[in-house]
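Structure incoming, see below.
This part shows subunit A:
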Amino acid sequence: MDAINLTIIDRNFIELVKKESGENPYLCYQCGNCTAGCPYTTFFDYPVSQIMRLLQTGQKDIILNSRAIWVCATCETCTTRCPCQIDVAHIMDTLRIIARRENRVSEKDIKLFYDEFLSSMAKYGRIYELGLLLGYNIKSGHIMTDADLGPKVLTKGKIHFLPKKIKGRDKVSKIFERFKDRTRRDGR
Partner candidate 1 sequence: MRVGVFICHCGNNIAGTIDVARVAEETRKIPGVVYATTYMYTCSEPGQEEIKEAIKREGLDRVVVAACSPRMHEMTFRRTVEKAGLNRYFFEMANIREHISWVGEDKEFNTRKAIDVVRMAVAKVMQNRPLFSSSFKINKRVLVMGGGVAGMQAALDCADGGLEVVIVEKSQSIGGMMARLDKTFPTIDCSICILGPKMVDVAQHEKIKLYAYSEIDEIKGYVGNYQVKIRKKATYVDWSKCTGCGACMEKCPSKNAYDYFNFGVAPTKAINIPFPQAIPKKAKIDPNYCRQFTKGKCGVCAKICPTKAIDYEMKDEIITEEVGAIIVATGYSLIDMDMLPEYGGGRYPDVISGIQYERLLNASGPTAGHIERPSDHEEPKTIVFVSCAGSRDKSIGIPYCSNFCCMYIAKQAILTKDHISDSQSYVFYMDIRSPGKGYDEFTRRAQEEYGVHYIRGRVSRIYPKGKKLVVRGADTLLGTQVEIEADLVVLATAVISNKDAAYMAEKLHISYDTFGFYVESHPKLRPVETNTSGVFLAGACQGPKDIPASVGQGSAAASKILALFSGETLESDPAVARVNINACVGCLKCVKTCPFGAIKEKELRDGRVVADVIETVCAGCGVCTSTCPCGAIQLQHFTDNQILAEVNALCLI
Partner candidate 2 sequence: MSDIAPKELKIVGFLCNWCSYGGADTAGVSRFKQPPDLRIIRVPCSGRIDPLFVVKALLNGADGVLVSGCHPRDCHYSDGNFYARRRLEMLKRLLPFLGIDDKRFHYTWISASEGQRWQQTVTAFVKRIHELGPLNLKEEKQS
């Protein structure tokens, strides 16, 4: 890694994360407990305690481009065990939201899956599992994802071929629309 220039610390970024998450990253004393407990540490490029450290030094680019913030599964292990009572999972969540807003997505597949999930939700009010899977497979280019499971699932009759559409699905899509209006209004 190149030397990080610490002469100027990006306070705006730190403040933004503070405000949106309601958590104070400076409570972290770098004990490493979160990294020690995180089931995903091996899949992270920066272990979660280092994300916290990077945050303390305002390293916006490194953080928002990191894989870690996308791979985090919000399993709450870090939050549960942090001796400084930091809601670390919530900070990870917030960082992911900011990254998404800034269109920085280091884990395209995960984001795509989330997007497909939400669009299924916006469309039908509930999740249409088969549609979600097919949509994901086509868009991700991993056509065969979980194809091995197909027979198992389908023969067990677990997946419905047709979506369940709820009566109030327009109400759900209205929530999405209002939310979009709001973000547009806020100029994000």
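Assume a contact is a pair of C-beta atoms (placed from the backbone, for glycine too) under 8 Å apart; a residue touches a chain by one contact, two chains touch by 3 or more; residues count from 1.
Keep in mind how these were chosen: all candidates are chains of the complex that A comes from, given by their letters.
A quick note: this is a predicted structure, and the numbers were derived from the prediction, not measured.
Within this complex, subunit A is touched by candidate 1 out of 1 or 2. The part of subunit A that touches candidate 1 in the complex is made up of residues 29-38, 41-42, 46-47, 49-50, 77, 81-85.
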